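Omission of a single protein chain aside, the complex is shown with its protein chains in their original locations.
Think of it as A and B in the order they're written, each chain with its own count starting at 1.
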Amino acid sequence: MELFLYTALFSPLVGSLFAALFGASPKSKIAGIVPSILLGVSFLSSLVLLILVMMTGHTIHVEMMTWMATGDLYIPFGFVVDQVSVTMMIVVTLVSTVVHVYAIGYMDHDKGFNRFFAWLSAFVFSMMVLVMSDNFAGLFIGWEGVGLCSWGLIGFWYKKESATWAANEAFIMNRIADLGMLIGIFLIYWNTGTLQYEEAFAAMPSLDTAVLTWMGIFLFIGAMGKSAQFPLHTWLADAMEGPTPVSALIHAATMVTAGVYLVVRANPLYDLIPNVGLFIASLGAFVALFAASMALVNRDMKRVIAYSTLSQLGYMFAAAGLGAYWVALFHLMAHAFFKALLFLGAGNVMHAMHDELDPFKMGGLGKVMKGTFIMMTLASVALAGIFPLAGFFSKDLILEVAFIEHHFIIYAVLLLTAGLTAFYSFRLVALIFHGEDRYKHFGIDPHEAYRFMLVAMSPLLLLAVIAGAFKMGYFNMVTELLPATEYHVHSATTYWIMTIGTQLFVIAAIAYAYKKYTSKDIKVPDGTSKMENSFGYKLLINQYYIPHFYENYIVKAYRELSEVFWTKVDQKVVDATVDGIANIFYQTGEKTRDMQSGNLSTMLKWMVAGMVVLLSLAVVFGLAARHSGEIKTFLSGLGV
Amino acid sequence: MEIGLNHYLVLSTILFAIGLVGVMRRKNLLMLFFATEILLNSVNISFAAISHYYGDLTGQMFAFFVIAIAASEVAVGLGLLIVWHKKHNNIDLDSMSTMRG
Partner (left out) sequence: MFEAVAFYLFAFLTISMFYIAVTTSQALYALSALAAGMIFISAFFFILGADFLGAVQIVVYSGAVMALYAFGMMFFDTTRDVKEKQGNKAIVIGLSVISAVLVVLIVSAPIIGSNIEAFYPVTEGAGNVQEVGMVLFTKYLVPFEVAAVMLLVAMIAGIVLAGKKMDLSLTLMNEQEILEMREESKSKKVLP
């Protein structure tokens, strides 16, 4: 069984290295095909492991080699396949396989084709390390690895200034959060003396609550950065500068869910500190609403989906914070499928529209792009949570959890968000695929994507539709590791009212979106309509002025501070010191050049001078050696 | 008044200093060779004196070898001097500056 573990873990690495071999050469199909096949192998291995874990309930724990062993510190390269990590492995490998195959088509005309696959496979490897590691140090390596690959992929088109800016923003935001994460890990090591999950969690109940609270908070700060929770959320929307497959894989399905994974993984810790859990849940609910509201008006197709991702991450954190870890993980899985599908569909649309992102400039694409139309509609339905698609099972469950735990405010917020989700999802679908063919005004001739790209997307479509059916099997498996709390509304009447009510609310939102955005007089907004000048719209389209605030009050202040340090400290002190030292040598050289006049007589004089110096030294040291004992007593008398 | 080893050593020091002054001050290459001879001879005196006062022949032996070295130095040095003179038609130390850095 270890063989499957290693295969699942290392075949993406092999694929990445293989593609990297071609990094500097012109596009060759093989650099995309081989990593895709290797990822398929990785997926199959993960599948075998899943079946094994599901059937036997055994977990696999291997220790590949020692990484660090100094004194009391012992950190191995250990990997664990248990119910939680195998779920993540399946999600990661499945989505990444699909995305790889899709990207062969999507990146067809790109010059950086080979480089793209090297980065993408490297990302998958890092993600696998992250989810499979059996200790916090390994998790952190994977954590940083995905951060690095994310940076490389957001800034993939590095000639675009906005892309490099977005990449740096994502990287820096994540580093800020990683500092918190690192402090959390240090705290764990300091207090428990180990970084292995099992031992650390076993030692935690005996610790002081205050210490545990700090651990939980700092770990969650790390999770906030990676999962783009408020106030570190701005990078996710900007990260849409990267190629669309990247958005689908990293910024929807896998990397951003690492924060949720961390909280789920650290569930023994968060169970001990329910206050922090409540804070996480509240923040999650807030982010869900906050992000959904920004998605309502945004005019960039990918950003809308990114905000939707943010909103769904909020749902996951709400569930995890309330202790319903398995629900959070289940939503994570279901969300990965339909959100990746949505992104890939958006990628098709972008291709068809020659990288046009404004849905107001599209319209009526459903006639030209049947396959994409169906897929995106189904993905949106799943996202909205309509029965019987995946979103219904996972998202409604979160609503129920909030209700049952008597956190009615969270429940209300999440319910409202569900309506908003349905609205903005179908606003997008309606604007892109229905209504008049507005794209004709812009002289674009859309065409459907390659057939194999659609075929590659089909597994995701299938799972987005049927994932709900796995709920009970999944529950049985994963609750061997996670707290097995079944959430049932006590009275059947309440349950049905809630469910049907939610469904009706969502359907109403969808209907409203269709009605509003399929009408014939939708025009490309030009900033003149009444709505666009309203305060609410401006607030939302400017993302609550948060990027503005960051730019003006943090970045600028920091920049000014840096300027001061640069001109005052660096140039005046550090540079001056270094230059001074260099100058001393330079001047000495200038001055002593005369010694090398080549004049034999001068040289003789210098020779005698040197001889005098050496002889004096010989005398001094000779005397010192002879009288070393006396000198020592003299010095010790002086107190040296 | 007994003449001891110290007297000879002082004499040797004085001669050595004279030799060094010569080495440093003269610009005539030939004078430089003379000064070198003085240096060697001042050392020879100390050797002979030490040999005498300690009843040991080693000092004298060294003095012999110093004389041999001085002789060969003169032979080679004078040869080089002649070559230089043929080439540049002078033996001024200041003119030897091909090693200028």
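Everything below uses one rule, namely that contacts are C-beta pairs under 8 Å (C-beta built on N, C-alpha and C of every residue); 3 or more make two chains touch, one makes a residue touch a chain.
This is a predicted model, so every value here is computed, not measured.
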Hidden partner chain, residues of subunit A it touches: 605, 608-609, 611-612, 615-616, 618-619, 622
Residue numbers in subunit B that touch the chain omitted from display: 1-3, 5, 7-9, 11-22, 24-28, 30-31, 33-35, 37-38, 41, 44-46, 48-52, 54-58, 60-61, 63-65, 67-76, 78-83, 85-87, 90-92, 94
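Everything below uses one rule, namely that only the chains that are shown with their structure count from here on.
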Approximate Å spacing (C-alpha centroids) for the pair subunit A, subunit B: 83
Contact footprint of subunit B on subunit A as seen in their complex: 593, 596-601, 603-605, 608
In the complex, subunit B residues that touch subunit A: 20, 23-24, 27, 93-94, 96-101
